[in-house]
Structure formats: structure tokens, C-alpha cells
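The other protein chains are all here in position, but one chain of the complex has been omitted.
Up next is chain A:
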Amino acid sequence: MSLVQVTDLTVEFGDLRAVDGLSFELAPGAALALVGESGSGKSTVASALLGLHRGTGARVGGSIEVAGTDVRKASDEELRRLRGAKAAMVFQDPLSSLDPYYAIGDQIAEVYRVHTRVSRRVSRARAVEVLDRVGIPDAQRRSRSRPHEFSGGMRQRALIAMALACEPELLIADEPTTALDVTVQAQILDLLHTLREETGMGLLLVTHDVGVAAESVDRVLVMQHGRVVEQGPVAAVLGAPAEAYTRELMAAVPRVDDRRTPSEASDEVVLEATGLRREFGRGKRTFRAVDDVSLTIHRGETLGVVGESGSGKTTLGRMLVGLLEPTAGEVRYDGHARVGVNPAVQMVFQDPVSSLNPRRSVGESIADPLRARGERDEKAIRGRVRELLERVGLEGAHYDRYPHEFSGGQRQRVGIARALAADPRVIVCDEPVSALDVTTQAQVVALLGELQRELGLALVFVAHDLAVVRQVSDRVAVMRGGRIVESGPADEVYDNPQDPYTKQLLAAVPALDPQVAARRRAERRELAAA
């Protein structure tokens, strides 16, 4: 008998059919990944397996059987006994998925007690045991910490510990590593892999990242618009996709070992930073976010700045644009030291939702730099904005629309148009594609490349994703703890990394080929042991 049997599943929210006639099964101990872009319905399927749509107004059709429980027909009590005990779920954002007010050990103990009816002391001991199992050092003491005292990776480990508490037959992981740094992601995926080897539990992994799927599962199911595109063994589906959509998806995934055709960089230096340092806080609490960073940016080239969260890459980007004043060091534009905002150096922000004012039309937002420059002729402003909208692949008629009417990729295009409005020579892009799906990501990256060639722009591309950075950069700087640990031409840094941290980063990147993934996993174990 299979562990999960889903037949002809449909889930509707009002008029929207999020899942449409989906069928799949999962054998005990097997691992299946649901892969798809945002809005493909993959998370909805995961929630449906635990009956989490009950009482939310969503209409669920078809049949779902999980570990011998008919989820649609089960009583509330039966469903409660399934959740956490036979099938446990790990969520995407480990900070918001734990109660901020209670100690982590108490939260795990609570879940364990709900299902086992043991004493408080026994359940607390169990919590420490599973925390230890997922690799929390000094688990006894750390079990008394609250979630905010844990790092992102440790929180995700704690959530996995909670899932393990009752020894479930099925683990459902909904984007378990999306909010994490690449090295931490590798650790968590390795942990899931080891746990599966040891306990023999089944895994249903929901992810938008094909690489993550390739690392972790035996079978893949590709979803689009709530339907199955194709499913099968991971090597077959990812190695030789049968469907056009899967091929498109695979083609859009940036690869860390792809070389880039170099751009026409000149020797002319447009922006130069020397000894940049930035501190936050005062006295004993002073925190040095960026420490003695020097770099040069040439006309027409792309400099990739890659680092994990907290490495200081965003702070550096802001100083280059003049949004933040450096504590020490200087930024020289065209050979002259600059203080404050420089219209020739513009910025594109990470979150296209929050970086546009929702109450103003996108045309007004794009017109801001023009007005700031003193342009008063409304006709000229409108004309220029239309031109910019068309330039970034939108329509001139979109001038009067508001940000919520656009998709994430389109909003990022608006952000780029706004940066272009000031006729910049340098654009600093701070994680410009990390909030986007891979296919959209590829389009935005292509747009940036086109603009660069056409306008001779210099780009500083700040990102955590090593593959994307390689795809766009001529030169790369790797940041850690506010310092640049390694820099040089992209191909040199990627093919022959010198710094141990760079090596570690590159080893952590998920591979698309399951065999390569297995080899990398072995390498990581060696690196960790060394």
C-alpha cells in the first residue's frame, strides 16, 4: 500500500482553481518533489494532504489518502491524529513558523504531548533528544531558547526536530530552504537526506528550485497552473524532459558552471571605492557591516558581488549609490570624490513590491527622477516615461496603472525603468531577481544585459545566488563578514577558487544532475570533516 495516494485532486478558492485534477502516489520511504513556479498550486497540494483547507472556505475535490487516513472524509479528531503524528510538515519561513513567546523545547514538547499523552517531563526530554538529533549543539541548554535567539538555519533544524518528534511516516517539506543561505541550505538538505536514510520516512518536498529537488528526491512531479506537466524518476525528468514546459524551466535555471560571453568592458573607470567602511551602533555595540572594501567599476562591465545574509553586500551597494554615508573611505565617480546621492549612479531594489509606492501610478514613480532633475514640462515627462516603459518591455499605456496590477517581474521592470530615468552610467542592482521565478528571473537578467550593451552601463550586481551572479558578471567579488575575501574575473573565481569560503560556497550550490549532487554531498561531508 502506498503512503500517499492522491487521485484527481482539485482545490478551488472562490473562482480560482488552484489545483486541477492532480494525481500522484508516494510509496513508503520514497521521496517525491513537487516542482513549479509561484502560483502553480504546489503548496496548496501540500496543505491539502493534511486537510489544512478545512474551514478556510476552499473547496476540495477528488480523494486524498495519507498513511491510511482518508483526509477528506476523516473526522476532525482523526485528522488531528494524522497531523504531526503520521505526517508532519516543515514550513518555509522558520522564524514566523515558531511561536515567538515560548521556548523552542516547550513547543516541541507540546506537540509531542498532544499525540502521546506522556508526562511533561518525558515530553521535554523527547524535545531535547530530537533537537540533538538534528544537530543543535548543547541541545539541553538551547531547548530553553526562544526562536529569536536562534539563527535561521537553527530555526529550520528546530522545525525539523518538531516534525521528527512523533516519528512520522511522511515528512512534508514546503520550501524548507528558500529563506536560507546557500551553505545553510546545503546543511539542511543533507540533514533531511541523512534522516531519511536513518528513519526510512517518506518525503514530499515542495520547491521552486529544480536544483534543490535534484539533490533530495527520487521522483519529480512538475506542476504548472495546478496540473501535472510531467512526473517520473528525477534523472529522467530533469535529464531528458519530455514536455516543452519542463524544458523551458530547465533552460531558465541559471547554472553555476556556465561560462558567460564577456561584455564589451572598457578600461575607463567610472566608479571607484577605496577603503570603504561602515559601522552601525555606538560604543560597545558597534557593528562593522562593511570593513575596508576597495573596488573599481569600469564602463560597460558587470561586477558581481556575492555573499550570504549579513555579509555586508547591501550596505556596500547603498554606499556606492550614496544612500549611506561611509564611516571611512571614499567613493570616487569619474575620478572625483562624491558625497551624497549621485544621479549618475542609480539603484534597483530587491523587493519590487515594497520599493514602489502602492498609492501612486507606476508612471508617476518613474517620473520622479525626471522631476527631481528639474524637468517641468508634463508632455516631455510623459513622453520620456512612455519611452522608458517600452524600453523595459512594458507598454507606454501602462503609465496610469498601479503597482498591484503588475506581476513581480513586471514590477521589477518598472524599478529598472525608474533607475534608467536619471540617465545613469552605473546601476547598482541589489538582489534584483531573488524574489522572482526562474523563468522571470532569466527575462529580467536578459533585459539588464541588453540595456548594458545598448547604453554602455556599468552594473554592480549584488546577489546571494552564485549561479545568477556567474551568469551576469565579468568580474566577481565574494564578501564575508564585511570584507571581500576573494575577487577576480568570474571564470577564474568560479573555476579555480582560492579562498576556503569561496570553495565552501561553491560546494553548497545545488546541482541539477542527481549524480553530481550526490558527489557534491560527499565532498561537503569531507569539507565538514576537515
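For the reader, a short list of remarks on this structure follows.
Operating definition for what follows: contacts are C-beta pairs under 8 Å (C-beta built on N, C-alpha and C of every residue); 3 or more make two chains touch, one makes a residue touch a chain; residues count from 1.
Everything that follows uses one rule, which is that contacts and distances are computed from a predicted model.
Hidden from the displayed complex is a chain whose UniProt protein name, among "ABC transporter permease", "Teichoic acid D-alanyltransferase", "Protein GrpE" or "Hydrogenase formation protein HypD", is "ABC transporter permease". In the complete complex, the residue from A:Val45, A:Ala85 or A:Val331 that touches the missing chain is A:Ala85. Considering the full assembly, A:Val111 is the residue among A:Ala30, A:Val111 or A:Val270 that touches the omitted chain. The residue touching the chain not shown here, chosen from A:Leu98, A:Ala289 or A:Val392, is A:Leu98. If you put the missing chain back, the residues of chain A touching it would be 50, 52, 79-85, 88-89, 91, 93, 96-102, 110-111, 114-115, 146, 148, 159, 162.
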